[in-house]
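Of the protein chains in this complex, all but one are displayed in their positions.
The block that comes next holds subunit A.
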Amino acid sequence: MIKSITDFINYWYFRYLMVTELYMVEKWERVTIHVIFLVIFLLFWYFNYSVLLSFTGRILGITPISSVLHAATTSKFSAAA
């Protein structure tokens, strides 16, 4: 079971290295590129989360789930009081 999962991961990691041409580069270069990829991914994630999400929410008129929850809890508390 565990072996088949590691096989699966190894296989697709190898295919990923192939497609990005990272298969043929040196180890430190591979690490560098992966760090760069990670940084880019995190930046995108942060951008999407903080800017794009609230922006599209405002355009489409959708209230983010977190503020709904927040409102719900605060109202409950106020009712109890």
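Of note:
Here is the rule we go by: a residue touches a chain if its C-beta (ideal position, glycine included) is under 8 Å from a C-beta of that chain, and two chains touch if they have at least 3 such contacts; residues count from 1.
The rule we apply is simple: contacts and distances are computed from a predicted model.
Think of the chain that is not pictured: of "serine C-palmitoyltransferase", "NEDD8-activating enzyme E1 catalytic subunit", "DNA primase" or "Cytoplasmic tRNA 2-thiolation protein 2", UniProt labels it "serine C-palmitoyltransferase". Touching residues on subunit A toward the chain that is not drawn are 11, 14-15, 17-26, 29, 32-33.
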